[in-house]
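A single protein chain has been omitted; all remaining protein chains appear in their positions.
Right, chain A next:
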Amino acid sequence: MNNFPETCATKQLNSVTTGHGTAITEIPTSLRPNRSGKKNRLSVDMALSHVFETPVSGFNFENSTRNILLENVLDEGKTKAPKPLKTGTTIAGVVYKNGVVLGADTRATSSEVVADKTCAKIHYIAPNIYCCGAGTAADTEKTTDLLSSNLTIFSMNSGRNPRVVMAANILQDILFRYRGMIGANLILGGVDCTGNHLYRVGPFGSMDKVPYLAMGSGDLAAMGILEDRFKVNMEVEEAKTLVCDAIHAGIMTDLGSGNNIDLCIITRRGVDYIRPYQESEYKQRRQEKYKYKPGTTPVLTENIVPLELELVHEMVQTMETA
């Protein structure tokens, strides 16, 4: 009757090739035995419940060599590859009585220029789990998408709702494997059958379970607010105000954070994604309409050519039904 899920989270230490080409063999993927002591004998090739293929071991530096080649080809090294879009962020999360509140600003910067004023930094992972991401925008986006896909596959395979600790473990696996090359600092928050949880996952693959948290370039200011006013088992309005004030402190103090504040309140009953929760007080109204009126560009000539299609071959194949 008690059908334990086929898999729990998995861990693997992948091989690392050193500069001299000495490859170290990978420790094979396998299961952690669950609490009842049941063991599952698995071969290395067995599909995990949340991924389609077991990942290949070792590093793949093809893209690095390609980038170097491209830079040399374009203008003999004078053109550099575009800098990655960093989020320069303030994100924060707080566990309160009935769930978790996550908050983020909405500014994405590319060096000194604001590239996106309405960037969405709170990513969907599962119906009951959301993730705030700081660091390189592409890395956080892709990693959270990958995590979300894996958890959906797991839910379909096992018929269970994913747990926050599983999401954190999968993130830890992915990030540790790339040894800090994926610049993703993530705050994972959610509510599951075991309670309300908030995890921090660092870019090197370290994981911390905490009741309140701030990350990103504005984290020092936000942490100050949180350290001062956090209390255990707060009510929802107090928690929302606290997170909003923490992000606001980050926005005021840090150049890389700004614009609006998004909030995401996760409870057992559901998710309230408020975007934006608070708009920037420095937002200006557009002075005029900047659309071109029809007729601004004069039409000189008009030439209509009908496209003739000829039916060459038609084949009907009946489907075999049992």
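In this text, contacts are C-beta pairs under 8 Å (C-beta built on N, C-alpha and C of every residue); 3 or more make two chains touch, one makes a residue touch a chain; residues count from 1.
Note that in this section contacts and distances are computed from a predicted model.
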Item to complete: Select, from "ATP synthase subunit a", "Proteasome subunit beta", "Origin recognition complex subunit 4" or "Calcium and integrin-binding family member 2", the UniProt-recorded name of the complex's unshown chain.
Response: "Proteasome subunit beta"
Fill in: Contacting the left-out chain in the complete assembly, out of A:89, A:109, A:172 or A:196
A:172
Discussion item. Considering the complete complex, identify which of A:127, A:205, A:224 or A:276 is in touch with the unshown chain.
Written reply: A:205
Worksheet item: Which of A:120, A:220 or A:236 touches the chain that is not shown?
Response: A:220
Worksheet item: Contacts of chain A with the missing chain: which residues?
Response: 11-13, 16, 18, 24, 27, 30-33, 37, 39, 172, 175-176, 179-180, 200, 202, 204-208, 210, 219-220
